[in-house]
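A short worksheet on the structure shown next.
With one protein chain held back, the other chains of the complex are shown just where they sit.
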Amino acid sequence: MTLWFVRGLRRGVVTTRYPARPDESAALLPSPPAFRPRALTEDTARRLVQACPGGALQLARNAALLFDVGRCTACGRCAAAAPDAVTRSGAWELAASTRSVLIKEIPLRGEAR
Amino acid sequence: MTRDPAAGGAMTPEELRAAIARQFGRSLHIRTLDTGSCAVCEQEIRLLAAPHYDLHRLGFFFTPAPRHADLLLVTGPMIRAFEVAARKTYDAMPGPKVVVATGACALGGVYPADPFTHGTVDAVLPVDVWIPGCPPSPLALLHGLGVAVGRLAEKVRDLPFTADDDPERERAAP
Partner (left out) sequence: MTTELTATGAPRVVPGAVTTFQVASPDLEAVVRDLHGLRLADMFAGGSGGSSPRAGGAATDGDAPTLRLVWANDAGEGQSGYVITETQIDGTEYPALSDVAPAAFVEECEIYEQFGIRPATGKPLNRVMLPPHTDLPTLGRKPAREPDEVRAPHAVAGEAFEFPFGPVRQAGVESLYYGLVTSGEEIVDVYLFTWHKHRGLEWRLAGKTPEQALFLAERAEGLSAVAVGWALAAAVESATGTTPPEAAQRTRAVALELERLYNHAAAMAALCQSTGLSVGQSAAEIALERLLRLNARALGHRYLFGVVAPGGACRAPDSGAIRGELPGAYGEFRRAADALLATNSFVDRLEATGTLTSAQAAALGMVGPVARATGLAGDARLVPGGPYDPDAGGPGAGIRVATATAGDALARFTVMLAEAAESVRLIGQFLDAGPFFDARTAAGIAELRQTAGGTGLGWAESPRGEALAWVALDGDGRISRARLRPASARNWRGFDDACRSGNVFTDVPIIEASFWLTAAGMAR
């Protein structure tokens, strides 16, 4: 067992300090998209809804794009379908104690909120 | 959160938060439940005990026994045939207890409600915290567990998931 003990000492500590300190490693990972309302025509929004394989995007009747962060797998298909309208959010601390807080209403271009 | 009925009385949100932090904030035992995942969420959950993340330093522990558990960490889209096992696991946990649904499958993505799956964990169990991701990384899980015990703040409520940058400018940048 001395073998392991010595190895362990030499290896040092790799443990994250999160949550006491921020941890940048999560920034590398795929994150849910952020949408650009200026580029979101109804046509583009329809294309985005079509592209999403997990049902995270829907068109609301009052002409907004409903984005359910909970259903999002960050697969990137919406960004591939409309690169001008979609970008990375970089958000990863996404836990919520109310389900509705995860459903975002993204206004379409030209529509008042 | 399902409170122990013997405690009695209604609480204000602040009192409830304080109660949760007092009850669970220093030491929490976690039971995991797989209702039909693809196995990757489980791998990320296992890594919570690995050196890079070490959930023990935060007072969280895994337990194989529902009787000793305070928090039920659920993955998968709640396959209908699994419902009985899921309910038994939840019922075997004494109150107070917290249910955390983790991963896109558990939150309604990937699989819709259909003959095979309910599609969401909250169709069967009373969920207290939802953690998105496919899979949620160990850091995201740590944040979610911190939210569940009232130690960490939720952030997603204030995130709009919109951007007003100009894509032309972004493309031009190196």
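Note that the chains are named A and B in the order they appear, and that numbering of residues resets to 1 at the start of each chain.
Note that in this section contacts are C-beta pairs under 8 Å (C-beta built on N, C-alpha and C of every residue); 3 or more make two chains touch, one makes a residue touch a chain.
The structure presented is a predicted model; accordingly, all values stated were derived computationally and were not measured.
Novice: Out of B:Ala21, B:Val40 or B:Ala153, which is the one that touches the chain we can't see?
Specialist: Spelled out, the listed residue whose C-beta touches the missing chain is B:Val40.
Novice: For subunit B, which residues lie in contact with the unshown chain of the complex?
Specialist: 30-40, 42-52, 62-64, 76-77, 79-82, 85, 88-89, 105, 110-111, 114-117, 134-135, 137
Novice: Which parts of subunit A are in contact with the chain that was left out?
Specialist: Against the left-out chain, subunit A lists 1, 3-5, 7-8, 11, 14, 25, 28-30, 53-54, 73, 75-77, 80.
Throughout what follows, only the chains that are shown with their structure count from here on.
Novice: Between subunit A and subunit B, tell me the centre distance in angstrom, where each centre is the average of that chain's C-alpha atoms.
Specialist: Centre separation, subunit A to subunit B: 17 Å.
Novice: Please name which positions on subunit A make contact with subunit B in the complex.
Specialist: 14-16, 18-19, 23, 25-26, 29, 32-39, 53-56, 67-75, 83-84, 87, 89, 91-99, 101-102, 104, 106
Novice: Contact residues on subunit B for subunit A in the complex?
Specialist: Checking each residue of subunit B against subunit A gives 51-54, 57-58, 104, 107-110, 112, 122, 127-134, 136-137, 139-140, 142-144, 146-148, 151-152, 154-157, 159-165, 167, 170.
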